[in-house]
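Pasting in a structure now, in structure tokens, and then I'll have a few things to ask.
The complex appears here minus one protein chain, its other protein chains still in place.
Moving on to subunit A:
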Amino acid sequence: MAPANRYDDLYGSNTGHQESLSLSGSSDQARYRLSFGLSESEGALKVAYDGIKQYSVRLNTDFDISEKLTLGANVSLQKNIVSSPSSSFGQALVSQDPPVFPVKNPDGQWYANFGNAGGTNSIAGISDGGRDNTEETLAKIALNLKYDIGYGFSANASATYNQVNSRQDITILNVLLYNWNGEVANNSINQNPSIESIGITKSYQTYGGFLNYEKSLSDHNFKAMVGITAEKNDFQSLSGKRFGIVDEGVYDLNVATGIQENEGGQTQEGLYSYLSRINYDYQEKYLVEFVGRRDGSSRFADGFKFNNYGSASVGWNVHKESFMENLDVLSNLKVRASIGSSGNQVGIGPYDYVSTIGTGTALFGEGGTLSATSYIDGLTTTTRSWEDVEMKNIGIDFALFNNKLSGSFDTYERKNNGMLVGETFPTVLGVPEVPETNIGNLVTKGWEAMLNWKDTKGDFSYNIGVNMSDSNNILVNLEGGSAIQSGLRTTVEGYPLNSYFVWETDGLFQTQAEVDAYNALYNKSGSEVPTGASALRIGDTRKVDLDGNGLINDQNAADPNGKGQGDVKFAGDAQAHYIFGINLGAKYKGFDFTAFFQGALEQKVSRAGVNNFPFNNPWPNQTIAYNGLTWTEQNTGATYPRLTAQRNLARWNWTDTDVFLQNNRYIRLKTLVIGYSLPSSILDKLKMDKIRFYFSGNDLFEFSSLVDGFDPESGTASVTDDRSIYPFQRTIAFGVNLAF
């Protein structure tokens, strides 16, 4: 054993580059722009390539076929080449690579953790465990035809077609590990090596046909539109897999000799909508708009496919009124209001209204032969339909001092009626995943404000903008309801979505007498107070019997708080609140500068995942964020409880307590760009239109109130199962723009 920083061994910094070139031009009847792009970016892995290369060509054209008929045609082709390690990426590093085992033994061979038994070594697996390569071609065509019929009528039709073809090759190779003496260890990485090729074809097509009418009669302006839109998604895949690949430097299905597997698959889904819109204004002072639409989705059963939606909005341009004419300082003032409804089908699969038959194999017989198996896949409901979203909005826009100061304020209320929510049924139902049904009613209220200032003084111009928004929701009604328990609860009637319910605590035990007294009161049947080897000790968390039933638990059928929530209390939701952004920009002669900050003033985070607090699980690497902050005999006034490797006790001490809940208030510099353009005196000599050098940086720094030091924008996870996990990354770039 020796100190070994497995994180530093694996991660470092990497570089990328990006080039683009575009040509544009026009004639009387046609305009075009042709652009080429090339970029490569690489993940911050030290030991293997993990990157993406992109090549793209795009041609945008516009033709005036006649005075009344125009055609827009855009085509593009893009190729993405992604190459990553195929194995050992992710959680293994955190949980299975102790920082006391070096990556290699003295002979330079991959070292097996724990000498012999450990079958993991992330760096070995990432380096030699095979590759996951994807080559993807994206082709897009968009056509748009406009025709001016006359008498105020016009029509347009559009069609787009996108196709993606990709091929992915995943090679999983066996990597031998060695003990310290250079002998092959018992376990190796990827004991069942394989190679798999997956071909996928996806297409997405949309069509639209619209008839427009526009008419102005002195002070009255009319606009009307009727139309139809339709879209369709198709997906097809074909894959083959063979086991038993030996690394001979050739990676194709043909070279593997073991068991063969193959798989097909195709899905399709579509949307179809009828639309109509009418606008009217009087002298551009009073504006009204009505929209009606009828949406159909293939994801619902017959009879439930369609739903009707509509909206109405009104506006008043106050500054256009005659009584405002003398108010020079005011350049814009507009009051708006709207009410409307729309549909949502997120969370519904393509054929969720029909049960399918799943198939597989099982082994029987003296010789061991595979027999077919089949099963009805899940429970379905045919009766659900669109979720209705009702939106009300009131807003104001204003500008002062010749548009130097401008801003807006909006407030809204959104009601999701028949929200698709997963209801919790008794598991006697026997279906692990019950489909979501239209059983919830959610009300969201929010506001958005924006204020911008811009000014120019000689060669110097600058702008400052701030915006902030917030919204709060409450699940007014949920059929079937759901019980409150400790932790993050997605849907609880009467509370916001994703509400936290935490244990109220009353400090830490400071004396054995306090522990004994607590045990005497609460250590009994039905209570969650840990016992035996995990029994409470000095320095552990004291949870409060909030409902006074003599038990410490998070349920109590007779609870006066209602919902049987026992000793947990509501502590806010997981959504970020008071989200703000700050834009800064300035120009001086050839120099330009922009910066964008982003942040939030309030967000509750109860860290999840194996690295959330010390010794949630004793075996993985541990977070060091709480070092020095926990109770010890020398630090009895600590906020956080005593460290213990008894995981039941560690979980009692930390999980979902009010003390462990953090408020995430942060500000981060998201982007910073500083550029310099050469003056025209030099450009003229070089016969160039523009030469600009720039520096840009993303996520350069932040201030955060999080105690545990995780990325404030990464949500609640401490570790993800995602194969491509990276620690938080900062990016800087240098570039040059050229124009001829």
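Keep in mind that, in the parts below, a residue touches a chain if its C-beta (ideal position, glycine included) is under 8 Å from a C-beta of that chain, and two chains touch if they have at least 3 such contacts; residues count from 1.
Quick note on the criterion: contacts and distances are computed from a predicted model.
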item	value
Undepicted complex member, UniProt protein name, chosen from "5-oxoprolinase subunit PxpB", "Putative outer membrane starch-binding protein", "Cytochrome c oxidase subunit 2" or "ABC transporter domain-containing protein"	"Putative outer membrane starch-binding protein"
Candidates A:40, A:247, A:269 or A:289 - the one touching the absent chain	A:269
Candidates A:38, A:376, A:682 or A:739 - the one touching the absent chain	A:376
Selected from A:182, A:199 or A:358 as touching the chain missing from the view	A:358
Omitted-chain contact residue, chosen from A:142, A:230 or A:339	A:230
Full-complex contact with the absent chain, from A:105, A:179, A:438 or A:555	A:555
Residues in subunit A touching the chain absent from view	66, 68-69, 145, 147, 149, 155, 157, 186-187, 191-192, 207, 209, 211, 227-228, 230-232, 243, 258-259, 264-272, 296-298, 305, 350-351, 354-360, 362-377, 379, 381, 423-432, 434, 437, 482-483, 485, 525-528, 530-534, 555, 557, 564, 648
